[in-house]
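Notes to accompany the following structure.
Only a single protein chain was left out; the remaining protein chains are all shown in position.
After this line comes chain A, so read on.
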Amino acid sequence: MRIRTESGIGHTTVSLAGRFDAHETADFRNVVDLLIRPENATLRLDLSNVVFVDSSALAELLRSQKAAKAIGGEVILVNVSDPVRIILELTELQQVFTLESRTDPTTTTS
C-alpha cells in the first residue's frame, strides 16, 4: 500500500492506495500517529484508491478515529472507494466516520 501525505495550513490529507490489510497497519499507524496532534486534530483520509480493507485495517481506522476524537478532532474519510464503502456498510461502521466527497463537499454524518 502506498501512503502519501499532503499538508496545508490547517488541514492534512493522507492518501492511501492499494490493499489495506494486516500487513500495512504498522506503516499506517506510524504515519497517522505523527499527524494527529492537538493543534491539527482533524485528518482526512483519501481512500479513493484503496482496493481492499480487512478487519485489521478497519480496527486501525477506528483506532485513529478514537485518537482524533479524544483531542477534539476527527478522521474524515474522503472519496471512499466502492470496496471500502461496501465493507463500511456491511459492518455499519459508516456511522462512526464522516464521509466526504472531494468533488462534492457536502458532508454526510450518520
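By definition in this document, contacts are C-beta pairs under 8 Å (C-beta built on N, C-alpha and C of every residue); 3 or more make two chains touch, one makes a residue touch a chain; residues count from 1.
The rule is simple: contacts and distances are computed from a predicted model.
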Look at the options "Serine/threonine-protein phosphatase", "ABC transporter permease subunit", "Multisubunit potassium/proton antiporter, PhaG subunit (TC 2.A.63.1.1)" or "Tol-Pal system protein TolB" and return the one that UniProt uses as the protein name of the missing chain.
"Serine/threonine-protein phosphatase"
Looking at the full complex, which residue from A:A17, A:L35 or A:L62 touches the chain that isn't shown here?
A:L62
Extract the touching residues of chain A with respect to the undisplayed chain.
21-22, 54-56, 58-59, 62-63, 66, 90-93, 95-96
